[in-house]
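Working notes, beginning with the structure itself.
Removed from the display is one protein chain of the complex; every other protein chain stays in position.
Letters A and B mark the chains as written, and numbering starts fresh at 1 in each.
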Amino acid sequence: MLYREAGQFKTNYVADSAIFPLREDRIGLTLIILAAYALAFLGNSFLLQAVMIPFLVFSLAAIGLNILTGYTGLLSLGTGAFMGVGAYACYKLMTAFPDVNVIVWIFVSGFFSAAIGALFGLPSLRIKGFYLAVATLAAQFFLQWCFIRIPWLVNYNVSGALDAPLRTLFGIPIMGPNATPQTRYLVVLTIVILLTWLASNLVHGRIGRMWIAIRDMDLAAELMGIRPLQTKLLAFAVSSYYCGVAGALLVFLWYGGAEYDVFNINQSFFILFMVIIGGLGSLIGSFFGAALIFILPIVLGIVLPAILEPFGMSVGADVIEHLRFMIVGALIIFFLIVEPHGLARLWQIGKQKLLVWPFPY
Amino acid sequence: MDMLYKVVVEPFVFMGEAPDLLIQTLWEGLVSGVLYALIALGFVLIFKASGVFNFAQGIMVVFSALILVGLYEKGVPAFLALILAGVAMLVLAMVVERVVLRPLVNQPDIILFMATFGLTYFLIGFGELIFGGNPREMITEQLFLPQGTTEVDMLGGMVRFQHLDIAAAVIASIMIGLLAVFFSKTRIGRALRAVADSHKAALSVGISLNQIWVIVWFAAGIVALVAGIMWGARSGVSFSLQIIALKALPVLILGGFTSIPGAIIGGLIIGIGEKLGEFYWGPLVGGGVETWLAYVIALLFLLYRPQGLFGEKIIERI
Partner (left out) sequence: MSFRRFGLGLAAATMLAGMALPAFAQDSVYVPLFTYRTGPFAGSGTPIADGMHDYLRMLNERDGGIGGVKLVLEECETGYDTKKGVECYEAVKGKNPVIVNPWSTGITLPLIPRASVDKIPILSMAYGLSASARGDIFPWVFNPPATYWDGLSMIVKYIGEKEGGLDKLKGKKIGFLHLDASFGKEPIPLLQELSKELGFEVALYPVAAQDMQNQSSQWLSARRDRPDYMIMWGWGSMNGAAVKEAVRSGYPMDKFYSVWWPGEDDARSGGAGAKGFKMLNWHAVGTNFPAIQDIQKHVVDKGLSKAPKDKVGELLYNRGIYNSLLIAEGIAQAQKLTGKKAVTGEDVRRGMENIKLDPARLKELGLEGFTDQLVLSCSDHNGHRAAFMQEWDGTKWVKISNPIEPMTDRVKGQLDAAAKDYAEKNAGWPKRTEACDKAS
């Protein structure tokens, strides 16, 4: 009823190959974007700073990994390190050239991690599957070691950590301690929307089809005239670009300062969870995955004591933490069993149901 | 030029000058290699029989060791605790088969891989909930593991052999030998190999996949328990041991995912390689190369042989 394709006719190919051919989708999307912007003025600082900003940042990183793992079928465990490259590059750039607006540097820093990503993607031509995953672990540990060992990367800071200096956009601080959660959120939201739009064009276009062909069977793709090396390297580069930008956002617009440890192996796993739970090869799934994996533990941390306390069980913060681990672990298994194609698949099923609602016959 | 000299000549000169330290380095590498191999063995067992890349092997090492120590602290005699820890691993294997593997049968590898991530998270939370996050001491004396050191004067210096390390090497070798016999001589072992070759063919000749899975997970659990005892005796039982288990991954790559001898030889190459690298070449770049050297060795090796040392040759068809 509310969600009908009937009666929407396309009169040319351009309109027909649009990403959102349905009017309802376009309206829904506009509403969501508007609402996301409205949230900046409605949400409290905890919601913006501790929930929405990291959620958006992780969604961006998940999109990056999804391009590599979901669309091109190359498993990577080095996401954390590629995020780190972006963050360190951004720090070097914006401290070396403080006059250029930091937004520019956030976008440029992604290219550095793209280059590093492509470099470590080189073995992907020969190595496949889990072997490749372990090869990307080499990138993870080697880069992490570089972050600690090269003090030049942090401008010889005594603390050995990255810190976010004050940077402004149109005279309003967007980085550094004086930037309000609101402005940070707006900046992150805009960047994420822009890059998601770009990614959606990429994966639905010729390049995306090449990636998918490589994923489904690289040998067959090669016979069809797709060059595997270039395509795989491009996937590594684009994926790392997204991760790099996400890393820069993570440190400078969320934490406001961080040690190398933020980009450790657990970060890589964390992003991988999001991609798999959200759905491999789905952009919207990246957002779902990030929401489930990042926001769920926060919600559990708040909800669990409220559930347990009425039963006279006053539990400590540590027990909550253990339960969080157990529940997240169990939920990962549960979701994989119920819907191995991820939350994105559930969303599609939901849309199908909506299509015929309220007359499901 | 100077740098080249430092990289190419100096370490070897030093090896010649102090052969006792070289022997010591090789020995330390050997022992950690054996322990890596032991962890890798758990991976291989499961991968061979069920095609699951079991990320939870690392936490199983910690978990089994914690059960052992935890039971002992509750007053259970050491050897009874050892047996109970083994039983706990059997229960774990059965639960994993029933709850994780069976519903996920026929799913892509990556989904099963992720499921073992979920299992890892669950076991971390569960283990900490029961035993707390404090590091424990492994009960070495109660299990009659030898303590102390033998110092051997040789080659103009002294080499120290920890009795515990010797025991670790011996026990690991026995384990590996037993597993080899188990795989080649027993009925179950042959069934395991049949399953590894082809699930469908094995099913059609009447081998129960579910039963086999329980057996391999149990075997991997026992291997984990032994690895946990050995690592625990060396450096205490705590959840950070789980991270060391990641070192088993390059070992696997080197040896191939499906080969037991591969896991052992891979373990030794990685163990000795990273100790030599750290000891002789590490100081040139400020040390700490051990964290990534193993992976880089594995990576370079893969470029030459993408299926690992003993892995099955990859044949691709359309």
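Observations
Note that contacts are C-beta pairs under 8 Å (C-beta built on N, C-alpha and C of every residue); 3 or more make two chains touch, one makes a residue touch a chain.
For clarity, every value in this text was computed on a predicted model and none was experimentally measured.
The missing chain, though absent from the display, is touched by one residue of B:Leu104, B:Ala202 or B:Leu241; that residue is B:Leu241. Check B:Gly133, B:Pro146 or B:Gly177 against the missing chain and you find that the one touching it is B:Gly133. When you scan A:Val108, A:Ala291 or A:Val328 for touch with the missing chain, the hit is A:Ala291. In the full complex, subunit B touches the hidden chain at residues 18, 21, 24-25, 28, 31-32, 128, 132-135, 137, 149, 151, 160, 162, 231, 234-236, 238-241, 243-244, 246-247, 274-275, 278-279, 282-283, 286-288, 290-291.
Counting the whole complex, the residues of subunit A in touch with the unshown chain are 25, 28-29, 32-33, 35-36, 39, 42-47, 49-52, 54-55, 59, 95, 98, 141, 145, 148, 155, 157-161, 163-166, 176-178, 193, 196-197, 200, 254-262, 264-266, 283-284, 287-288, 291, 295, 298-299, 301-303, 306, 316-318, 320-322, 325, 347.
Definition applied: only the chains that are shown with their structure count from here on.
Our note on geometry: subunit A versus subunit B, Cα centroid distance of 33 Å, whole angstroms. Subunit B contributes residues 53, 99-100, 103-104, 107-111, 113-115, 117-126, 128-129, 133, 243, 246, 249-250, 252-253, 257, 285-286, 288-289, 291-292, 295-296, 298-299, 302-303, 306-308, 314, 316-318 to its touches with subunit A in the complex. Residues 69, 75, 123, 126-131, 134-135, 137-138, 141-142, 144-145, 148-149, 217, 219-220, 223, 265, 269, 272-273, 276-277, 280, 318-319, 321-333, 336-337, 340 of subunit A are the ones touching subunit B in the complex.
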